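The excerpt is restricted to a subset of chains, each kept in its original location.
Order as written gives the chain letters A and B; numbering starts at 1 within each chain.
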Amino acid sequence: MSTKTNSGNFFEDFRIGQEIRHATPRTVTEGDIALYTALYGPRFAFNSSAEFARNMGLESAPLDDLAAFHVAFGKTVPDVSLNAVANLGYAGGRFGVPVFPGDTISTASTVIGLKENSNKQTGVVYVRSIGTNQRAEMVVDYVRWVMVRKRDVEAVVPEQKVPELPGSVAASDLVIPAGLTTAGYDVIAAGSPYLWDDYQVGEKIDHVDGTTIEEAEHMMATRLWQNTAKVHFNQHTEGQGRFGRRLIYGGHIISIARALSFNGLANAFKVVAINGGRHVNPTFAGDTIYAWSEVLEKLDIPGRTDVGALRLRLVALKNQPAAGFTLKGEDGKDDPAVVLDFDYTVLMARKG
Amino acid sequence: MSTKTNSGNFFEDFRIGQEIRHATPRTVTEGDIALYTALYGPRFAFNSSAEFARNMGLESAPLDDLAAFHVAFGKTVPDVSLNAVANLGYAGGRFGVPVFPGDTISTASTVIGLKENSNKQTGVVYVRSIGTNQRAEMVVDYVRWVMVRKRDVEAVVPEQKVPELPGSVAASDLVIPAGLTTAGYDVIAAGSPYLWDDYQVGEKIDHVDGTTIEEAEHMMATRLWQNTAKVHFNQHTEGQGRFGRRLIYGGHIISIARALSFNGLANAFKVVAINGGRHVNPTFAGDTIYAWSEVLEKLDIPGRTDVGALRLRLVALKNQPAAGFTLKGEDGKDDPAVVLDFDYTVLMARKG
């Protein structure tokens, strides 16, 4: 039998400091933007309209930042998480130069932490992954950690360490697109009169709408990002697995929740950081996703009075409206309806 | 709680003469054309082939006219019909300049009529909506009326009137694409030998084929147009609603029926007017759509002997073949299988 197939890395295959250049560079196009629109229904004018984006100083409408994230992330799966049990978290994510149709994204990762679990069956792998464009400019740079199976319970992993994870990304580390201006910012076209100045720390926003997930949608999305994690695609095996169903890619939920958040955060035109995030519970086809946000922090951008940043908590719920801002139960544990607890930072125009 | 979300306008929020510039300008691309093809399977060579379109005097293959309509329509939903009970009808629709990949569509509406219903719970809102491209050229201009809930049954709407609705669009008001020629019109590539001269008023055409709708398809389509009407997306609430299911966007049915109509009307290369139309009955995932057409009128285009117009009735049925040309029951009421009764005008090449 051929041994030419990739069975993915197991926990004991990783080494601290290991660098992995991932396969399958991907040229993104207007086709990806159209599919992103069809799959999530985003309405941010910055991504929807080339005219709006040019009016803000860009050459054209960039790809949605989360689409760039998914493309960069997808490349890491065959090397990092093909044998994953769970995608545990994100930290220190920064978005770099905007991605335009025609750009080609590649991803490379460095293993920054390894910690075997006490059952010796699995361990946690921490990787820092950097997506770059064809000019080697950083597109997205983030840390994620993931629980990976061991091939051999007896295998010994020589060096282990839990890395110090970055906290939220500081305002001075945020990358503002070159040439960005809000001088002619059109709040009518953007869909809301509420600008950076109008939001308060602690403010919570129920994004009201809900959207039901279909199998065909999440699989098309996940394939679009060339994410190969088996659990999303194979009902024949998953039907006999722990959930009896195909599991939905966590990034699909992030994109759904971000699209829902337009209703209340229409002027949050660009994601600039992923400070942290957890996929709290699994989701399946048929689930209806709702979302709410909380303003965690208001950040001044050094040298800019026209644009500010909001650090937001974005929480997605399944099969439960978000008006109650559900998060933890009385026991302090995650509420079973919570599927995503995501900490990210957006740019928003300030009042003149 | 934040009040920054859009809960949409209720009947009493509208005023006669009110002008609304809608949010979310949208740059359409080749990605939208590909998705339109995947969702509906249109075969009109004018939209399918850049070579065919150039041979007809255009710069490239334009976006399907109905796709342009859906984009322009979608923008109106958050302001006009978020609290709609029913989308009642269309009138006086004209298509303007063709839309090409790279064009950015914006929509503005004027409230031209308001009529409260006797139950005081709802009222009918009449709007004229105009979609324009980035050069402020008219792309589509149409009237629709929609039954909208009142927020407060006691609210009084000061000025009410039912507008005089335009009848069918006159031949002299139809917009013919600049430079259009049928000199080298290729009936083989177009898929049918039957030209304008071959059709007779009163002729009925069974379009034979049927297509079954899936949830993932109609939701992807509706999101592609950034149409935010809740009833299409949320099974969690619709499951408890009047139908127990997600309702399909009426425009999805128009596009399905138009694509089916290729078989019998292959040379109807361009939609130039929507004279009227009603979504007669709701449709749901799992329904199979069939269609038939009737030639209502043959129009000469002033100054053109190479191209004429056909005014057509396009009727879509669910779960019933169209060979019987079903429309009304013996009681004169709409047959329950009829889901669309659409009156529109197309261009077709004439014999030399």
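One rule holds in what follows: a residue touches a chain if its C-beta (ideal position, glycine included) is under 8 Å from a C-beta of that chain, and two chains touch if they have at least 3 such contacts.
Source: prediction; values computed, not measured.
Enquirer: Full complex copy number, with 2 in place?
Expert: Total copy number for the complex in this file: 3.
In this section, only the chains that are shown with their structure count from here on.
Enquirer: Write the angle of the rotation needed to overlay subunit A on subunit B, where the fit uses Cα atoms and the result is rounded to the nearest 5°.
Expert: Superposing the C-alpha atoms of subunit A on subunit B needs a rotation of 120 degrees.
Enquirer: Approximately how many whole Å separate the CA-defined centres of subunit A and subunit B?
Expert: Centre-to-centre distance between subunit A and subunit B: 36 Å.
Enquirer: Within their complex, state which residues of subunit A touch subunit B.
Expert: For this pair, the touching residues of subunit A are 29-35, 37-41, 43, 45, 48-52, 61, 188-192, 194, 198-199, 203-212, 214-217, 263-266, 286, 288, 319, 323.
Enquirer: Quick one: in the complex, what on subunit B touches subunit A?
Expert: 1-2, 4-7, 21, 23-27, 29-32, 34-35, 78, 101-102, 104, 106, 134, 214-217, 219-224, 226, 228, 230, 233-237, 246
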